[in-house]
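Structure provided below as structure tokens; questions to follow.
One protein chain is absent from this view; the other protein chains keep their places.
Let's look at chain A:
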């Protein structure tokens, strides 16, 4: 019973931590602390926030392998859904605050701009993973569930491409995210993946 409570507290803490940036940015907008273009401020921050969520989600498996702590696996679905939530809010910010809900413009922009097309594909992918993230879908999909959810690797690539095409003058920030993404993906290479549990063994002995 006590451990049940502990895990619930952990999940609630993660929930609040993931919610906090959104509340903070909204508070800034409400207090005129987000500059002369608050919509763009939200758009960019939520976009970067979504990338953080995706990177955190994908780092849970290697972290579990490394530490064998149960807590990481327990928040995987939640962080995945947060990624979807951030991505959806990012897209809505664009439609609402940048295009002013001009549907005709939204239609033509989606078709014309490669970075938007890539972003939309990533969002649709996240939505598919979100819808199939419940226990019923896992049972229904059986062996196909895992390969389906490996599509999240491709989504990470699409998101980085989307980000890459938006950059105008300095690749520094993008390069930092790309490097972190590369490290997280590298832990999935079979030789590295095999080494992680051994590393844990060595760490626990010292």
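We adopt the following convention: a residue touches a chain if its C-beta (ideal position, glycine included) is under 8 Å from a C-beta of that chain, and two chains touch if they have at least 3 such contacts; residues count from 1.
The working rule: contacts and distances are computed from a predicted model.
*Asks:* Tell me the UniProt name of the left-out chain, picking from "Carbohydrate ABC transporter permease", "HPr family phosphocarrier protein", "Protein-methionine-sulfoxide reductase catalytic subunit MsrP" or "Tol-Pal system beta propeller repeat protein TolB".
*Replies:* Options "Carbohydrate ABC transporter permease", "HPr family phosphocarrier protein", "Protein-methionine-sulfoxide reductase catalytic subunit MsrP" or "Tol-Pal system beta propeller repeat protein TolB" considered; the missing chain's recorded name is "Protein-methionine-sulfoxide reductase catalytic subunit MsrP".
*Asks:* Using the definition of touch stated at the top, determine which of A:113, A:149 or A:188 touches the missing chain.
*Replies:* A:113
*Asks:* Quick one: say which of A:66, A:81, A:98 or A:161 touches the chain that got left out.
*Replies:* Here the residue in touch with the unshown chain is A:98.
*Asks:* Spell out the interface residues on chain A facing the chain that's missing from view.
*Replies:* 29, 35-40, 42, 96-100, 102, 105, 108-109, 112-115, 165-175
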